[in-house]
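One protein chain is absent from this view; the other protein chains keep their places.
Right, chain A next:
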């Protein structure tokens, strides 16, 4: 029996499990929340139970801007996970922990204290997510380019930020890493802001708006055209879609009013010009009948409809300048990351772009990225973008793979070594 705990400690979700298994045992939010009605703070998996009413719940996260800033809170969350979900005794196990790139030394020290002094783990290995993603992808396709060239460009768009990180021979080239300070959290907050201004005040409803974002947002392939479509009235507006807020009695979770309606944008052709589309749509509307049916708002239910918000929100990843942010978009971020590596690596890096992280789950994300990237890359290079099979769990699976490798024990820092050498010198072992 393997006794390595693999913990992908993300700002949004914690992925925890036993090394060697395919999927993590627990994928739970990395936060505590307290519903309005109670005085008790709910932890991690308790937030996922369908009976809890999380309307206007107060939230606390141990992470700020992607880095661990509240070790006390993190330790209660970890204790809960280790005891109740994984059912392991930390003093019998080693830990493989992921940490964001460029973690500050002071934060590393507090993590070490947590792992060795509070939980008494036998040994610790700290990994960064791009190298684990690379490891996993390389092992999945032993004859693919990623594993032959031992080189890939991992684009990890997570909860707090987005990294474009070149990986070479299982090591992240940290001089080539470029970071964009936008992630799922900022997008959710942006959507919150938009919906609150335009229809219902949802500023306190992080969980609901997260759900709205995951179910309804998509990446537009042609923003100008889609904005014009979003302006239309009635049935011809392919993007309008209603979301029903929970009422606390019959349903405690919100839901998309009409899933068919939500998927109508999928029918849009790439090349279709606006005129032909318009004609087509008016025809269809005639056949289907009165456009009024769905437009009438049901007053017994609290709902709001979304149109252009659905694609304007993920759009910010590609053009942060629109938000007033002085940062380049994702495509340019990738180009800069590649350009800071050795020229010999450029063609391979462009051919092995791997998308991972929850924010890449927006429909059509990779198509749009390819469209943005192609004009920026010299035309002699091929651009190939592949998404991970499960972008949220990809890092964890890589970690699980690494934990089950025979050399893993020798790579770790043991508790004895930590006590002898201290945090800073132990960290040197992880080459970062």
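The criterion applied here is as follows: a contact is a pair of C-beta atoms (placed from the backbone, for glycine too) under 8 Å apart; a residue touches a chain by one contact, two chains touch by 3 or more; residues count from 1.
Everything that follows uses one rule, which is that contacts and distances are computed from a predicted model.
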Absent chain [UniProt protein name; select from "HIT-type domain-containing protein", "Putative exosome complex component RRP41", "Trafficking protein particle complex subunit 6B" or "Exostosin-1"]: "HIT-type domain-containing protein"
Residue of A:319, A:371 or A:429 in touch with the missing chain, whole complex considered: A:319
Option touching the unshown chain, where A:3, A:76 or A:189 are the choices: A:189
Options A:34, A:80, A:140 or A:215, residue touching the unrepresented chain: A:34
Selected residue (touches chain absent from view) among A:46, A:69 or A:252: A:69
Contacting the left-out chain in the complete assembly, out of A:59, A:88 or A:421: A:59
Option touching the unshown chain, where A:22, A:40, A:198 or A:374 are the choices: A:198
Where the unshown chain meets chain A, residue by residue: 31, 34, 56-61, 64-67, 69-73, 101-102, 104-107, 163-164, 174-175, 177-181, 185-186, 189-190, 193-194, 197-198, 203-204, 206, 223, 227, 230-231, 307-309, 312, 319-329, 332-333, 336
